[in-house]
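Take a look at this one; I'll ask things after.
The complex appears here minus one protein chain, its other protein chains still in place.
Order of writing sets the labels: A, B and C. Residues in every chain begin at 1.
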Amino acid sequence: MNQNGSTMKFLIIGAGMFGASTAYDVACRGHQVEIVDEVHPGKATLAGAGIVCPWATRLTDPDWYAMYAAGARYYGELIAGLEARGETDLGYRRVGALVVSENPAEFAAAGERIAARTADAPEAGEIRRLGSTEARALFPPLREGLEAIHIAGGARVDARRLSAAMVRAAVTMGARYRNDYITLSTHGGRARALDSTGREIAADEIVVCAGAWAAQILRPLGLMHPVKPQKGQIVHLRLAGTATANWPVLLPMNSYYMLAFDDSRIVVGATREDDSGFDYRVTAEGQFEVLGAGLDIAPGLADAELIETRIGFRPAASSVRPIIGRVPGFDNLALGNGLGAGGISIGPFAGRLLAQSLVGEKPELPIEAYAPGA
Amino acid sequence: MNQNGSTMKFLIIGAGMFGASTAYDVACRGHQVEIVDEVHPGKATLAGAGIVCPWATRLTDPDWYAMYAAGARYYGELIAGLEARGETDLGYRRVGALVVSENPAEFAAAGERIAARTADAPEAGEIRRLGSTEARALFPPLREGLEAIHIAGGARVDARRLSAAMVRAAVTMGARYRNDYITLSTHGGRARALDSTGREIAADEIVVCAGAWAAQILRPLGLMHPVKPQKGQIVHLRLAGTATANWPVLLPMNSYYMLAFDDSRIVVGATREDDSGFDYRVTAEGQFEVLGAGLDIAPGLADAELIETRIGFRPAASSVRPIIGRVPGFDNLALGNGLGAGGISIGPFAGRLLAQSLVGEKPELPIEAYAPGA
Amino acid sequence: MNQNGSTMKFLIIGAGMFGASTAYDVACRGHQVEIVDEVHPGKATLAGAGIVCPWATRLTDPDWYAMYAAGARYYGELIAGLEARGETDLGYRRVGALVVSENPAEFAAAGERIAARTADAPEAGEIRRLGSTEARALFPPLREGLEAIHIAGGARVDARRLSAAMVRAAVTMGARYRNDYITLSTHGGRARALDSTGREIAADEIVVCAGAWAAQILRPLGLMHPVKPQKGQIVHLRLAGTATANWPVLLPMNSYYMLAFDDSRIVVGATREDDSGFDYRVTAEGQFEVLGAGLDIAPGLADAELIETRIGFRPAASSVRPIIGRVPGFDNLALGNGLGAGGISIGPFAGRLLAQSLVGEKPELPIEAYAPGA
Partner (left out) sequence: MNQNGSTMKFLIIGAGMFGASTAYDVACRGHQVEIVDEVHPGKATLAGAGIVCPWATRLTDPDWYAMYAAGARYYGELIAGLEARGETDLGYRRVGALVVSENPAEFAAAGERIAARTADAPEAGEIRRLGSTEARALFPPLREGLEAIHIAGGARVDARRLSAAMVRAAVTMGARYRNDYITLSTHGGRARALDSTGREIAADEIVVCAGAWAAQILRPLGLMHPVKPQKGQIVHLRLAGTATANWPVLLPMNSYYMLAFDDSRIVVGATREDDSGFDYRVTAEGQFEVLGAGLDIAPGLADAELIETRIGFRPAASSVRPIIGRVPGFDNLALGNGLGAGGISIGPFAGRLLAQSLVGEKPELPIEAYAPGA
């Protein structure tokens, strides 16, 4: 229920991290939810195996960093809530993070950043400096000779599982979920949503969380939404028989990363291909690039099995920044988008901020700066 | 070149049977072509394994039948043309068709229809009545005890391969081909096409051949295109070690059919699920239905390997009928769509008719009755 | 270490449920282990999604039932042990079981059996009689009008995950694991094992747990091992968005069963195809049979997505009975095999019994009756 105690009806378009979290949050507050998710190859969430570890990031914008930090903090509450509602297949684990770099100056800078940022972030856990042998004990394929900083509170997420769990939890609370596409049109200052059969879906709020596909959905309203697909190719390896469940995530302070899942799976990410359009193909070059980056930092993976390469389209504006809030000129239209490669870290929290603003609560962080069209 | 000898630029949206054929035909006439095809799971053409055998069909509308018959006739020219241009992987073979029915009255009626229709259709080839043993010699898994009518000119098509071949042939003649989505808007009586990056694609003619997805593309122009997805689930079986390349297609005079490909593959089609929306899933019920229909008419397939089930969304209006031609109210917008389950039989020919009308030639069959909005 | 405090070297051939459990158990006792597992399509363990619920079974042999019951009891200890060793991806959950039958006499008989057997089996948990509405609240796709008996202690297992976890735990304790094939020969009363490169693998005990493939491995020793492959086809469905993690397993008192996993997945098993040989194909008939059985008992699955069909070859003697123990005439050769469809319920416990006997301990249940060649 909202501030006035009345129940609202939300139509959420898109069930990625952002949309699933928004849907889950408004469902938790007792509102009606209909989630409509179009089937596309290459959804960022479905491809995304990600890292929750904001404290090492090189980004410098303080507001953007605050969002990252709050996103990490929120994970504890989210996971506890889903478990309390009976969800078990969450794809999340707090395994710690290992920050390394070949560049001593960069490594030193990372150490300072981490120390400063974790001082008042208890969820970051203990911070320790490790020698090469210690680091390789935690992540055996790591190249010899690299020192590391270990951040106990780092975590990894299988976005596909976590978003599915949020949707399931919402459905258990009464939400409807289906695969279809929605087309929008304008009627007297309101957005109107039709499904593929041409039937109107009545809703008090229409929330577009369609990621890289949002521009396509919003264009009929005359909106030029600034988010475009940024393609990522993500390689999944397997070290059969190796217990990888507790391996930390590996952050080499370049645009690549590595993490492990319970099933002896190691994930190496990722290309960042701007202007890719919706090219959903694994390419020769992309595969070569990511394998090369992975084998460089972790030569012990040479003999690992290559089990799949996933493609995701991150929703990225020209400068990556969140877009959260109501759309000016419409009574009933809101957006959540634009998190780019940060969708896994921030998506759940951003969904909650949007949910809070839409039901009339004060968001935990101010979102005015992220307003659409602002 | 068109009637005036000048070269036009065509933007073809969609590379299924209809779009690929239109693109191929205008490219053959010397025009510039850009083909933009959005990636979707469940394209009818990609799923479609089909039959070219109009003479047995139970449909009664004479115009619609004339289209079917001309569509079959055109195949000979199309295949010869593609081969002449060096295309080899066409997925087409004239293997003959076997018409059977458990219902003697229906079988007799089919015999009469076929006789009447093939009298002046030399491309149908010889028509023969076969006893059960003869029929099973041609199609061994067939149930015992069924008589059959054999139509020598029946053919089968792998739509995925044939449409790819038409696109390749167009590209060889200079066409451009890429995967992206297009959004349309209106400017002073003209349609305007933007790609996913927001860049306008200049074209003298914008031709929407987007099948089940066309309504979504056209809605921003204020057009309520009457085509909706009709889902089909199509089962592929394999009889390893069996030479199936020359097995005739099997038409049991219900909504199911069976055909074989060179690689010991037998295809059983298909569900016809109206109001499916874009539900791309193989379902328990759909699989059970198609397998049941197949095992009923061809119990010899019991031990065949089930290798895959494909999903396609046929573009079907409430009453299936073609939509071919320019859109009223626009200078530069044309459509080809609505062939439903007839897309494989008719698609190539319909694409040619559309191409002819757009370059200013008189189409081989009159298409006025199929004009959009008519 | 064994009774004498000395460390032995075990070569375990096969890493299914039986072999993985034997390997894990001897590794826990401090012995050296080398696990060699040949890659085959259709391993029973890899296909097996199974049920741990012996109390409802219709089997009447008291010894065989005692093994089932002890197998279920052992699961608690096994799971706790793996978790204590850091394994997290176990594929096991105690979700309860729902026994139903269309046949009132059979349903009554099942009720009596369950009551008698669970009287002294606290691990079976509470037994309750449910009306149709209550039963469908627990397992919503269930056909209307069926009463049920609910057994709280029933569990389901993903055998692929559980056996992988046992192998990983053994590897963590120092075991070696690799994919290769082994050929055996005889030398003066001892079996000798060569790997694919012709290199001998020294071992104090060679333990063949190769399931349906064991006869092939043992024949060069002149042994006619009575185990043959019995093919099972197992259908996996998905109800996207539905929280299935806590659905009970469904036992309709015929040869079929149904269970659910966390990821909205429902498993329907299975054909029992004797004399199948190693025919690894999903067949038209097998798929039709299992879907038919599933839709009959749970028509609410009609619209579920069919996501995959797995093939497994159960190791079955002409009359299914375990084979556990040393092979007469050899100093260093032992077998574990023959559990048929019971491999998931009994496999872990049988592996422990074999491990106990090989290290010189007294097995928890007597195994003399199951001796090879007995």
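Keep in mind that, in the parts below, a residue touches a chain if its C-beta (ideal position, glycine included) is under 8 Å from a C-beta of that chain, and two chains touch if they have at least 3 such contacts.
Owing to the predicted nature of the structure, the values given are computational and were not obtained by experimental measurement.
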Among C:Glu134, C:Asp195 or C:Asp303, which residue is in contact with the omitted chain in the full complex?
C:Asp195
Which of C:Tyr65, C:Phe107, C:Tyr280 or C:Phe330 touches the missing chain? It is C:Tyr280
Please identify which residue in C:Gly131, C:Gly145, C:Gly189 or C:Pro220 touches the non-displayed chain.
C:Pro220
Subunit C residues touching the omitted chain (full complex)
38-42, 178-181, 183, 185, 194-198, 215-216, 219-220, 224, 228-229, 275, 277-280
Chain not shown, touching residues in subunit B
86-89, 93, 161, 164, 167-169, 171-172, 177, 240-243, 245-246, 262-264
Name, in rising order, the residues on subunit A that touch the hidden chain in the full complex.
235, 237-238, 281-285, 287-288, 291-292, 294-295, 301-307, 309
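Here is the rule we go by: only the chains that are shown with their structure count from here on.
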Quick one: which chain's Cα centre is the longest way from subunit C's?
B
Let me have the rounded angstrom distance from the C-alpha centre of subunit A over to the C-alpha centre of subunit C, please.
38
Mean-CA-position distance for subunit C and subunit B (Å)
48
Which subunit C residues touch at least two other chains?
none
